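Of the protein chains in this complex, all but one are displayed in their positions.
Think of it as A, B and C in the order they're written, each chain with its own count starting at 1.
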Amino acid sequence: DDVSVSIVFSTGGLGDQSFNDAAYRGLEEAVADFGIDFSFVEPTDVAEMEEHLRAYAQAGYDLVIAVGFQQESALEVVSEDYVNTRFAIIDAVVDNPNVANLLFAEHEGSFLVGILAAMMSETGTVGFVGGIESPVITRFQVGFEQGVAWAEPDVNVIVNYAGSFGDPGRGKELAISQNERGADVIYHASGGTGNGVIEAAAEGGFYAIGVDSDQDHLAEGTVLTSMLKKVDVAVYNLISDLVDGHFEPGIHTFGIANDGVGLSEMRFTRDIIPEEVLAAVEEARTKIAAGELEVADR
Amino acid sequence: MKWNLKNIEYTGILAPLLSVVLALLVGSVFILMTGSSPLEAYTVLFQQSLGSWDAFALTLQRATPLVFTGLAVAFAFRCGLFNIGAEGQLYMGGLAAVWVGLTFAGLPRFIHIPFAIAAAMLLAGIWGSIPGILKAKLGVHEVINTIMLNFIAYYLTDFLVIGPLHGGRAGPETDRVLETARLARLMPPSRVTTAIFIAIAAAIVVYFILFRTKLGYEIRAVGINPDGAQYGGINVSRNIILAMVISGSLAGLAGAEQVLGLHTRFIQRFSPDLGFMGIAVALLGRNHPFGVLLAALLFGALNAGGAAMDRMTDVPRELIVIIQALIIFFVAADQLIRGILKRRRRAA
Amino acid sequence: MWDVLAFLFNTTVLAAAVRMATPLIFASLGGTFSERAGVVNIALEGMMLTGAFAAMLVTYYVGNPWVGLLGAMVAGGFMASIHAVVCIRYRANQVVSGTAINIFAGGLTVFLLRLIFNVAGTSPAVNRIPTLTIPGLVSIPWLGPVLGRQNAMVYLAIALVFVAHFVIFKTVWGLRLRAVGEHPKAADTVGVNVFKMRYAAVIISGILAGLGGAYLSTAHLSRFGDGMTAGRGFIALAAMIFGKWNPIGAMGASLFFGYADALQMRLQEVGIPSQFVSMLPYILTMVALAGFIGRATPPKASGKPYTKE
Partner (left out) sequence: MKHILQMKNITKRFPGVVANDQISLDVIEGEIHALVGENGSGKSTLMNVLYGLFHADEGEIYVRGEKTTIDEPRDAINLRIGMVFQHFMLVETLTVAENVILGSEIRRGVRVDYQQAVAEVQRLAEEYGLNVDPQAKIQDISVGQQQRVEILKALYRGAELLILDEPTAVLTPQEVEDLIEVMNNLKAQGTSIIFITHKIKEVLAVSDHVTVLRRGKKIGTKATKDTDERDLAEMMVGRDVLLEVEKTPAQPKAVVFAAKNLAIKDERGSERVRGIDLEVRAGEVLGIAGVEGNGQSQLVEAIAGLMPIHGGTLQLNGRDISRQTPLERKQSGLGYVPEDRHRRGLILDYSVADNLILGFHGQEPFVRYGFIRSDRAIQDYAVKLVESYDVRPPEPQYKAASLSGGNQQKVVVAREFTRTPSFLICAQPTRGVDIGAIEFIHKQIIAQRDQGAAVLLVSAELDEILSLSDRIAVMYNGEIVTTMPAEEATEKKLGFLMLGGQPEDYSDANEGGVLDEVES
């Protein structure tokens, strides 16, 4: 019998250049490698989550993956009703024996970004643009701030929230305003809003830093790096484990140590970044991986 | 009690039905463009909304909040006010409900739930009263202020839900409200809660207020002819404010339903534009409470069936949105349908 | 005191205000035409979104963003003509039709994005309408930094405001437009074709809203994003009312919104939670309306379908 996997995405849907897309990439790779049966759904609203999870469980899928914290409470209920189905949830914890919880230490990755930003800044000011303020986005922000402080204690961080994940126009204006206030490296964790941040950087001749997926190509040379949240890897591994017959419930944390988060390859910017900056990033990376450097998540 | 069905102005069930059919026909063109089968898609759409009890339960669940927001918009319309702010009022209602739901431990169910609902209605009513007061006293157009208050409500609840009211979860949401504040599910696992009864009761109460009370008489008079109403000894300002308060509190019920029933918590920006859909529901229902019930049911079915269509077919979810829009178009433009029907009849 | 003033009238803030206001100006002008003719256009949001998409699409294929603008105008006009037919010919409720257009546009743009580019969410980057430097203007102190170097569409928007003012208040067509929105039957009895006027006005409103969308996708930015109008159509609606259904008023109101927003972006640091700062433009608007503006009377026939015997 073929293994069958289904995914319920978060309301951002496919095309978010963030974890939905990443999860889908992981699924696609797994399909290519293992030839599994699969199905997915892109809900438009939080209220739908429970019925989709339930329907997939009911339909007998071996693994049902819930993408995003929005599905936490829905999965809590459904995973109790279908104890023989295996579930996974990204970015949240549902403490049931048939649920694997995939958590990402965005703050750790953001810490590295902060180092890069602080050291690349010539003005002594860097910026952060968030989407809608929430605990997850705050993790990006505080990780970034700690990284900046660790590398260059005097560098100032300007923080703005756009109030939306889908307003690139506002993202651009926020970046311009931060730039006018001196920021010359701006990190965004704001979904589609961030496209505007990157455009502003390209136009204004300063640096932007992408998030979640590799956004370096969006403006070559302008996007210094992207903070990768490797949901694709996590999903692929999860399916691969399932195929091999050792699905493991419980909490799986993806951080620096297991390469679950990290920086992009910096294909277009590696030449611009001085050696000592990369060295500092590497130093922090190894320290965090070794547990010598602790990054707070709030 | 004599139902005043004349107000619904539906000459028959035929026209709306035909509208839906026509919308599906046009929608099938889009589906064919993606290479999927319209027949398969529509079979799912129907079966998963009305095809079984479970499906119908889902439809009911989706319809419930729309009944409230539809009634809210319709009520304001009856007083000549265009309440685009049901969305914001809904959030404020949800906010009050979740606060009461989280805070007052030890209350028995039969007190805790009404208390939470009342709080939702109160806060949402106050939120609705702001554009009402500004309109009545200063003549500021309610459309602007209701739009503005939507944004303010988003940001206010955004803040509270990750700040003072934030729960122990990863997401921007509160903890679940206390057991005693949760609306009971009628036929688990479906999430149809007792809110469905509140919705029906609300429609009846709104009908009653509008058409069977002195207050309704005055509110409608103000809506039709404020000068005439003033002449008739009706306090126009007071009725405008009151209508907005009631409208707001109805939208607040939608918030309470979502928070105490569906999600059992307040999730940041949980509403999928329920307030805005309420506008369409109200107008499709001809601003009559029973028309609103029917229109909400239609939308509920589209939502329920549409979600399943996304899951069970290859039709992308945008198409479902498009088909929903088409159905609204055709149902709204029922003159078109009537025209076709008339021509048929004449030809026959 | 001086600090505050310097901050409030900072040229970078004002320049940002102009940029933020531009899409609102286009769309609120559009709304003005439509409502002046008696058709409520709550669909500005959807028409903007369609325009934003079409501008990107055409520019993507043609390469020339000016041609993209034409595409936006056609697309906005097309959406508007649906609204027009449904509202004018079939006398549907204008608000319902508008709501449906908004939903439709949201679905259609992503549907096409997927069909054409096989992506959802964000389109590829395209060429942009250039930024212009106005030689004389740019060197004037204070005004220069604000208005001297802006995207060509900013100037287009401002120019269109005055064109619209001229059209509505000085031309034969404008006279008829105003008559049709106030008292269609009166216009009818003197031989003005009410339906034709309304069709024209609604389609113009779609064209303008489409331009507003195009500004977002091919002037301010260089790609289309799912739902990138982000409620601007509704703000434009408010601006239209705030501006009392006058082009110049609509521009003023749009600038006010833009300004409040630009100010808000620079305020997010003083220790108050970001959400409260984000509320500022909306609160300011309410205060301004309550304090200084007062009553605004819509065109009398707006929202009412016209029926002939």
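Everything below uses one rule, namely that a contact is a pair of C-beta atoms (placed from the backbone, for glycine too) under 8 Å apart; a residue touches a chain by one contact, two chains touch by 3 or more.
Only a predicted model underlies this, so the values are computations on that prediction, with no experimental measurement involved.
**Q** With touch as defined up top, name the shown chains that contact the chain not shown.
**A** If we consider the entire complex, the absent chain touches B, C.
**Q** With respect to the chain omitted from the figure, which of B:Val26, B:Leu186, B:Leu215 or B:Leu341 is a touching residue?
**A** Checking each option in B:Val26, B:Leu186, B:Leu215 or B:Leu341, the one touching the absent chain turns out to be B:Leu215.
**Q** Looking beyond the chains shown, say which of C:Val192, C:Ile248, C:Leu267 or C:Ile283 touches the absent one.
**A** Of all options in C:Val192, C:Ile248, C:Leu267 or C:Ile283, contact with the hidden chain holds for C:Val192.
**Q** Touching the hidden chain in the full complex, which residues of subunit B are there? Just list them.
**A** Where subunit B meets the chain not shown: residues 2, 212-218, 220-221, 224-225, 227-235.
**Q** In the full complex, which residues of subunit C touch the absent chain?
**A** Given the touch definition above, subunit C has residues 170-176, 178-179, 182-183, 185-192, 300, 308-309 touching the missing chain.
Criterion: only the chains that are shown with their structure count from here on.
**Q** Subunit A to subunit B: how many Å between their CA centres?
**A** 35
**Q** Can you check how far apart subunit B and subunit C are, centre to centre, with Cα atoms defining each centre and the answer in Å?
**A** Centre separation, subunit B to subunit C: 28 Å.
**Q** Going by the contact rule already set, what residues in subunit A reach two or more other chains?
**A** Residues 13, 133, 163 of subunit A each touch two or more of the other chains.
**Q** Identify all positions of subunit B at which a residue touches two or more other chains, and write them in rising order.
**A** Those would be 155, 158-159, 316, 321.
**Q** Applying the document's contact rule, which stretches of subunit A touch subunit C when the two form their complex?
**A** Interface residues on subunit A, with respect to subunit C: 13-17, 21, 133, 158-161, 163-164, 166-170, 172-174, 176-177, 180-181, 192, 195-196, 199, 218.
**Q** Can you list the subunit A residues touching subunit B in their complex?
**A** Those residues of subunit A that touch subunit B are 13, 39, 41-48, 50-52, 54-56, 69-70, 72-73, 77, 81, 91-93, 132-136, 138, 163.
**Q** In the complex of these two chains, what residues of subunit C are touching subunit A?
**A** Per the stated touch rule, the residues are 12, 16, 19-20, 23, 110, 113-114, 119-122, 125, 216, 220-223, 225-228, 230, 232, 261-262, 265-266, 268-269, 273-275, 278.
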